[in-house]
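First the structure, which I've put down as structure tokens, then a few questions once you've had a look.
Yeah, one chain of the complex is gone here, protein chain that is, but the others are all in their spots.
By letter and in written order, the chains are A and B; residue numbering begins at 1 in each of them.
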């Protein structure tokens, strides 16, 4: 195996890891009990999944075609900044409109 | 602090001139800039102000913490999804921060969204009380409080050096 093929394989494995994480977080969205715990799964794991995938694609294009894609870098930065913001906004909206918490939740305030 | 940056730039340009190449070469300029950084770092106590790259360094530290927390928190969440423990209790607790300006509070809220097992539900109108939803209160609350202390320290290093 040449050096290029090894780098390609690493990129492909990163994409595969990202897709497995995406499936796990989608399963979490179905199986967890209420909105707040679901948003834990929706913001954290799926953000890491898409970041891993985009980084893998970036490395792939870099090694095969020597092409540094500015658009992919911009997309990675944009996702970094917006994923936590979107999660917080939707949680706050749910809390302010009094979506009910799961029964055994402790609420101390 | 701008004085230090300008001096660094001057050293880099001088380095390009003293190399006496035919055309302007970017690698030479970068090498001059790096040498300038070393010189300014050795001399910065004579300026009376802190070293100007200290702030950039703590920004890098903040970025590293951001990545590290993203990794650990998603591993924790995936463990929770795949092996659901029967005893986990979600809960809400509040935390009062000592950070003041808008920028600092925003950065702390973004970091808290990515800490293992915590989501910021709401911030009080004065901007100093966070209401945090935790996945498993008994387990994660001490851990979250410990990492909040670390974030506050690093954020303060960036904004008020």
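The criterion applied here is as follows: contacts are C-beta pairs under 8 Å (C-beta built on N, C-alpha and C of every residue); 3 or more make two chains touch, one makes a residue touch a chain.
Note that contacts and distances are computed from a predicted model.
Set against the options "Beta-ketoacyl-[acyl-carrier-protein] synthase III", "Na(+)/H(+) antiporter subunit F", "Amino acid ABC transporter permease" or "YdbS-like PH domain-containing protein", the UniProt name belonging to the omitted chain is "Na(+)/H(+) antiporter subunit F".
Across the entire complex, contacts from the unshown chain go to A. Even with one chain removed from view, chain A keeps its contact list with that chain: residues 8-9, 11-13, 15-16, 18-20, 22-23, 25-27, 29-30, 35, 38-39, 42, 46-47, 49-50, 53-54, 57, 60-61, 67, 69, 71-72, 74-75, 78-79, 82-83, 85-87, 89-90, 92-94, 96-97, 99.
Just so it is clear, only the chains that are shown with their structure count from here on.
Looking at the complex, you find that chain B touches chain A at residues 66, 70-71, 73-74, 77-78, 80-82, 84, 89-94, 109-110, 113-114, 117, 119-122, 131, 133, 135, 137.
In the complex of the two chains, the chain A residues touching chain B come out as 21, 24-25, 27-28, 31-32, 34, 36-37, 39-41, 43-45, 47-48, 51, 80, 84-85, 87-88, 91-92, 95-96, 101-102, 104-109.
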